[in-house]
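Every protein chain except one is present and positioned as in the full complex.
So that you can tell them apart, the chains are marked A and B in the order they are listed, and the count of residues begins at 1 in each.
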Amino acid sequence: MPSPLVAGPQEEAWVHGLDHGGTPPILSSDTIGIRFGGLQALKDVTFQVEEHEIVGLIGPNGAGKTTFFNCITGFYQPTEGEVFFRGERITHLRPDQRTHLGIGRTFQQVGLVRSFTVLENLMVAQHQKVSYGSAAGMLGAPWTFAEEKLLRERAFEVLDYLGLLPLANEHLSGLSYGTLKQCEVAAVLATDPDVLMLDEPLAGLGPEESEEFGDRLIQMRRDLGITIVIIEHHVPFMLRVCDYLYVLNFGRLLAQGEPEVIRVNRDVAEAYMGQGAATLA
Amino acid sequence: MERVRSLPLKPIALSAAIVLAVVLFSAIFDISLMAGVVNGLQFGAVYALVGLGIALVYKSTKVMNFAQGEIGTMSAWLAWVVMAGAFGEVLALDYEGLDALDAGATGPGKMLIATVIAVLFGAGLSILVNSAVVQRVANASPVTSLVATVGIMLLMVSIQLIVFEPKLRNFPRFIDGAPPALDVGPLCMGTNPDGVCGGVLALGGIPIQWNTILVVLVLAGAASALGIFFRTPFGVALLATAQDPFAAEIQGVSVQTMGAMAWGMAGALAAIGGILGAGVFEKVGPGLMTTTFLIPALVAAVLGGVTSMPGAVVGGLILGVTVSFANETVLAMNLTSTVPGPPQVATFAVLVIVLIFRPKGLFGKEA
Partner (left out) sequence: MATPTTTAADALGGLIATDLADPRVRWRPSPGGMAGRFGAFAGIAFLALWLPHWMTGASPGGSLVFEFARAIVFAMVALSLNILMGYAGQASLGHAAFVGAGAFAGGYFSVDLGLGFGAAIFGSILIGAVLALALGTIALRVRGLLLAIVTIAYQLLAEETLFKVRALTGGGAGKEVPRPEFLTTGSETFGWEFSADEKYVYFLILMLLLTWLFDWRLTSSKAGRAIQALRDDERVAASWGINVRGYKLLAFVLSGGIAGFAGLLYAARDGVAAPPSFTFTVALTFLLMTVVGGLGSRPGVVVGGMFIAFLPVFLEKAHEAWGVPHTDDGGTCTSLPPKALQFLIGLVFLAAAAEMIRHAVKRFRGGESDGARLAGSAVLGLVLVAVGGTALAGSITGNSCMWALLKSNWETFIGAVLLLVTLIQYPGGIAEQFGPVFRWLSFKPLKSADAVTVGGGTAGGGMGARP
């Protein structure tokens, strides 16, 4: 369970990276590098996320953002470096083990179970929260029925929170891409994460919907006390929503800092828009 | 970028170590290594032929064709019908008439004609299978394509059962017997029945049949032909289509035609394999190629790397020799009662070893 939001980013004078009462950052990496054959996809990527922060990861296409996400969440094994969760080394853990710790993520292509309805997806997503064992479930032990009811109710709660309740019994094949991305966010929330890692959540959303989503993210941080890490291309969005930004280019950290600092960073602007660009937005 | 090609030391050392171990093992337990090699070559060559067809289709169209064996058996049956003159009986389902016919004594000339017809039939049948069935399920998962080819295999076996009944029928070889012994000065390769250099051609006392030589030569020929083909514009186009169908279409290459070509060639290979395979046992029966050769051919393809055609050839020969050697070992060590079915055990063991230590096979590129 994420710790209650006592004080945090945008609440008071917050400085990223400073030691806050001795607690380690909730998520951090130390000189992560990964090699695919002859290609060094990531090198020397060190980053930290403090609890309750919204951290953004930006960079041109092919910079290695999703690759980095995959290293953090356990889908890739980095060839160098370590990943830490609340100060504990998790580099050797499988993805499902990291989810148990409290890391949830979305995928670039929609990460949902295609043959299930929206509701069923949210039921599966709560897998690690189920209190009965697999065997009890298969044998139809009486307490499993009550638990199943509880899972259904929790699923409806999450859907309602994101305004997706009417779609609960719909099959995924009939829904638009943008809606599916929203359902995916609902599913990840159902895993009850402490850290929510979103990979291009705005894909398929128009400008108003993107605005709404940004507000919703900030709302979520407040209501649920979660930490959020986002990969996105939509730079104004990132400048508005994030407390801190990391910029990747060709697999290396190009710059890091608060949004205003990044906005006027010349190197970053040039990486995105070519020679001679002065600011990012 | 300069690529320095160095000798692959690790595989060479490993192979040398394995060969040495095998030789020592045979010496200690008095196992006829030569028998293993000579017998194994015959089977291995047929495994390689079938495996080559499988690798060809997989590399070109990403489909694992489980019907590869049966296309061969159907072609062998057609050859049988031509040689036995059984057209009338087959069409009328005259079971007694069919039993009265025998193709076992066909001369090489007639057999050659029958083979040519069968090869054309095999190619055509393979193309039909592709267009009528495989193409239709191409969009679903690769396992669905596999199951579809399994269905085709079942269909073909069932047709054979209905038409020819579950019986084995005589099937000729191109050349019977074995060539005479080779006497080249100090080297004598013969059975030497009278203590003097003579008899038939043999290696370490094990006779080498004409059929074995033929099968190995045909394999070499087929492999070379394919090797040459893939350097021609057609062949290159085929490989390109396999790697990136979309790009190929843009370039004006018809993906359908390329697929048909690949399946056609594989069908011809299957037919050759079927006729030679039937020749190994001198019998043909329903489902022959699948029951005897398909699984080893699949394992051979996996051993060599399913995307590699030379791999399938090498894999087939290695597997053939391994299986034969396993047979010899069990015989020599009197383990027949404890270890039933040494060929199957050996085949499965090879598969398991490959999957555990090197899933992409000897020459393959995907894991």
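By definition in this document, a contact is a pair of C-beta atoms (placed from the backbone, for glycine too) under 8 Å apart; a residue touches a chain by one contact, two chains touch by 3 or more.
Just so it is clear, the structure is predicted and the values come from calculations on it, not from any experiment.
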Inset, instruction - Check the options B:34, B:101, B:120 or B:159 and report the residue that touches the missing chain. - result: B:159
Legend entry - Contact residue for the chain not shown (choose from A:60, A:111 or A:257): A:111
Inset, instruction - Among B:143, B:187 or B:250, single out the residue that touches the unshown chain. - result: B:143
Inset, instruction - Over the whole complex, note the residues of subunit B touching the chain we left out. - result: 64, 93, 127-128, 130-133, 135-137, 139-144, 146-148, 150-152, 154-155, 157-159, 161-162, 256-257, 259-260, 295, 298-299, 302, 306, 337, 339-341, 343-345, 347-348, 351-352, 355-356, 359
Legend entry - Where the unshown chain meets subunit A, residue by residue: 73-75, 94-96, 99-100, 104-105, 107, 111-117, 119-120, 123-125, 127-128, 130, 132, 134, 136-140, 144, 148, 156, 165-171, 173, 187-188, 191
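As a working rule, only the chains that are shown with their structure count from here on.
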Inset, instruction - Please compute the C-alpha centroid of subunit A, do the same for subunit B, then give the distance between them in whole Å. - result: 52
